[in-house]
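Yeah, one chain of the complex is gone here, protein chain that is, but the others are all in their spots.
We just call them A, B and C in the order they show up, numbering each chain from 1.
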Amino acid sequence: MSAAWTNIATSAHSLLERLPLLARDFTTDWLPESARWLANSLITIATVVVAFASLFALLTIVERKVLARVQNRPGPNRVGIPFTKIKLFGLGQPLADGIKMLTKEDIVPRAADQVLHFLAPVALLAFSILTFAVIPFGRQLVPLELDAGVLYFFAAGAATELAVFMAGWASHNKYSLLAAMRALAQLISYELPLLLSIVPVVMLAGSLSTVGIVEKQAGWTWGFVPHWHVFTPWGAAGFAIFFVAALAESNRSPFDRPEAESELIAGHLTEYSGFKYALFFMAEYFGMCALCGMGVTLFLGGWQAPLPFLEIIPSYFWFAAKLLTLLFVFMWIRATLPRLRIDQLTRLAWKFLVPLALINLGVAVFWALTADWTGAIRAIRWIVAGALIVGPFVLIGRKLSSGIAPRTYRYAT
Amino acid sequence: METTDQLRDRLLARFPGAEISVVTNPGPAAQHSLLLSPSPARDIAVFLRDDPALRLDYCSNVTGIDWPTLGCLEVVYHLYSMALKHGPVILRLRTTNRTDAVTLPSLTPVWRACEFQEREVFDLYGIVFTEHPDLRRILMWDEFKDHPMRKDYVEPDDYEWEPTPHGGVLEKAKRHYPAAPVAGVADPGPASASPATKP
Amino acid sequence: MIASGLQTTGAHVREVHDDFHGDLLEVSMGPHHPSTHGVFRMQVTLDGETIVKLKPVFGYLHRNHEKLGENTSYLGSMPYTDRLDYLNSMTNNWAYALAVEKLAGQPVPERAEYLRIILAELTRLLNHTCLAGFLLQDSGASGTPLMYAFREREKILDLFESLSGSRMMCNFQRFGGCRTDASPEWLAAAKKLTDGYGAFLDEYERLITGNEILMARTQGVGVLKPDLAISAGITGPMLRATGVDYDLRKVDAYGFYSRFAFRVPLGDHGDTYDRYMIRVLEMRESIEILQQAFRDLPAGPIMDPKAKLRGFRPKTGEAYGRIEGPKGEIGFYLISDGTPNPYRYRVRPPSLINLTVLEDLCLGHTVADAVIILGSIDIVLGEVDR
Partner (left out) sequence: MLGSGLLQGLAVTAKNLVGSFHDPARLTTVEYPEQRTKLPEAYRNFPFLVSENATDPMGTLRCVACQICEKECPPQCIYIEKSKDKKPDATGRPQLYPTVFDIDTSVCMSCQICVEVCPFDAIKMDQVFEIATTDRFTALLLDREQLAKPNDYYHTIHPTEAAEVDARLAAERKAAAEKAAAAAAKAAAAKPAAVAGLGEAGAPGSSTPATTKPPAA
């Protein structure tokens, strides 16, 4: 009886698991072999773009809702289905925003560089979409299986800096220019810790392929601790560094210097309006999703389920769940923290994250070399690795935060 | 703290040539003030700031006053001591007339607090403070001509229709709308609407 | 010697324009800029992102408040004082009422004085809470601290509304007392709010005071030296953050403040963090004062029976009355010539005078710092421009 159930469950599961691929094959089955490849690719691209565009739409409303709830407000809750009184908790808001953005006048300053001003949002969006190509969204669900997928990802991601600078420069606005300079300084600074934090992963997984890295993280110790990289000392540290650098790379609070609205109006977006502005917005969210997706892939086991019996739920669901969790943390951080100053921000990158990432690299080496330690000696391995990370963190952190401390105050007598 | 009369005597002893008189305040507040002649004013101010018994290190308030009846403009400084926590000592400086000789020594070099307030007096009363580091208009725009706080200031005739005109506004309204708005006010029915259609 | 207070105007402007340094960038921050707290403009000259020159420009909201005061009766100016510093109408009212009472020798009954203290301290809570929110907003905290601050501020405004009829434009004080009496229910509600305020402050401080980012942003930024502060006439929490002990509630002991036990917190660094923390600590002292006031509030009339509402004509004379407003010394200087209108009506605006040192504080810092320095000075443009 139970065997039968397991059978049914397994087959149902595998059906669900392969559903996206089956659907794709079903659609393109009638095509000749040569055209099928092209059609399959186009369908994949369309699916990814549509999926993330709708995720973007959802995220804009969810972010506003989360921010609002943190701030004890209900958030946007008026727009529902048009021409009815159904409000759906304001889920129609992105649609209304989209219509507004589309119908708004597109203003280009007379002094602006017309070509670059137009090109900047397009380039930014294009590069952001490119990064989705190598992220494995589920078992066998990767748009493009590259052997050097990780390299490709960060190469495409780094190109967004160009677009931001383009926008700032082309607008011919002082605030935009300042923002562009800030953006360059910030993005270049954080490129380094971002890359350094993933080197251990590549090193220990022995692969630059995203699919390979995810597959390395399969399995459980004692049946319930997943073999995700984040559950190792170097992985945890690497994930933390990756996370901070990803916040900075995607211009999110507390690193949203380039568009610091309290200082630079809207930074490089000051002279953008209408749909171009929406494109920037979209690209920012795409970049954020891509980086989170990469973080999930590299450190959080990709599409792997957290517990064996949960494998019954399809892999792409797990990927989505992890991605959304990370995105939620992004929002939560945005709702809480004030912004760093540009020099403090670069100092944090160069004097804190980069050294820690390098030390972490050493820890990863140690971890790799002691992979055959067993029994009680494994505990020593953990303690040494942990100490090698926490020690420098505390020491460098103390150095970094020297001179700032809570104060006590005196009272007039 | 010594009384205003004692202070005047002490200042006269210290600055023999200066003209210093006490302006009594007849009101219940009884905050009497010292009227200084402009030329030694800054030296006296420095003395007041640095004298160990007074230590008037804090200039709280700078006020411009227009006295068409006396034929002068006046600046009033309210001085306090943060070190000794006493005050106020009130200084008054008067210009010779209200038209051409409107120069007074700036006390900004003595108390930085006067910087914006003297600019404001310059802006609104037209008193020119010599040796002020940055004497520009502060509240009105740079191209503005007159000094609006003077008692004889006539505001420019940029009349805007007002439904319930009084006093000066009513006078102005009459100039702009010879018959309609005044009649309109007298008769609320159709006429209160009629001026609105005009601008 | 004479020029001790003078270090302004362009001394810091770099004259080198070689290939390496490039040109200076002139940015006009404001009048429409998200964090200039209204229509205020800072003409900033930047070397990279470092400020080498900063000139505040104001007057965009100028309405010649003082001329209006000369053209209306003594009572008629009272609602206009609401609109000076529109966060603190209660203290503005009190300062004006105090000056007129000095001018006319008008006594105030005991209950009214207590009520004034209660309202002034509530206003202080309100203003400092707002400031803490705005300052964090300026340092980029996505509105969360601001919203928490406004949540609490709204409760105080509700109290003001149910007492005076209006949230912000209270128009509550009268010469010789207060306009309406506080009912026992109102006092109970105010006491309840005061009791709960400490918990809010605790939560707020947990959110932000220990925050490393905030400390990094504010500590050592915009340091004001005590001697410059005194010379420039800086008052209020900004002065006390430099370590100068000068609180008019203690110095003048106006009202019945001498009957209350409270402490004056002082800072040692004079930087933005001190300015923020002094305000937080002052809020805690205000809570103490409020508790004592609720305990000791006497019964009795709230208006002096001899006080005149209509046909109020003080005798010839002049008076300068000042109180410790939440932003600093707010004073009114009135000259009466015996007519129903004051001959001269002068406001001493703490916001404007505290701005005197804005350039000194900002030089050598970045644009980002200028924004939070401005935030920590705590200005309201209604009062700066008048």
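The definition used in the following text is that a residue touches a chain if its C-beta (ideal position, glycine included) is under 8 Å from a C-beta of that chain, and two chains touch if they have at least 3 such contacts.
In this text, all values refer to a predicted model and were calculated from it rather than measured experimentally.
Contacts of the undrawn chain with the visible chains, over the full complex, involve A, B, C. Screening A:57, A:166, A:214 or A:335 against the full complex identifies A:335 as the residue touching the chain left out. The missing chain, though absent from the display, is touched by one residue of A:66, A:202, A:241 or A:305; that residue is A:66. One of C:39, C:215, C:355 or C:374 touches the chain omitted from the figure, and that residue is C:215.
Contact with the chain not shown here comes from a single listed residue; of A:74, A:206 or A:391, that residue is A:74. Although one chain is not displayed, chain B still touches it through residues 161-167, 169-171, 174, 182-183, 185-186, 188, 192-193, 195-196.
Within chain A, the residues in touch with the undisplayed chain are 66, 69-74, 77, 332-333, 335-337, 393-394, 397-398, 400-401.
Even with one chain removed from view, chain C keeps its contact list with that chain: residues 72-73, 75-80, 82, 144, 148, 151, 154, 158, 161-166, 169, 171, 179-180, 203, 206-215, 309-310.
Quick note on the criterion: only the chains that are shown with their structure count from here on.
Centroids of chain B and chain C (each the mean of its C-alpha atoms) stand 23 Å apart. Mean C-alpha position of chain A lies 62 Å from that of chain B.
Residues of chain C that touch chain B in their complex: 1-3, 5-6, 8-9, 58-59, 62, 64, 66-67, 102-105, 228, 230-234, 244, 246, 251, 314-320, 322, 329, 331, 333, 335-336, 344, 346, 348, 352-353, 355-357, 385-386.
Chain C meets chain A in the complex at residues 25-27, 33-35, 46, 49, 136-144, 147-148, 151, 207-217, 219-220, 245, 247, 250, 263-269, 273-274, 277-278, 281, 366-369, 371.
Those residues of chain B that touch chain C in the complex are listed here as 25-29, 31, 42, 46, 57-61, 63, 65, 76, 78, 82, 85, 88, 90, 108-117, 120, 124, 133-134, 137-141, 148-149.
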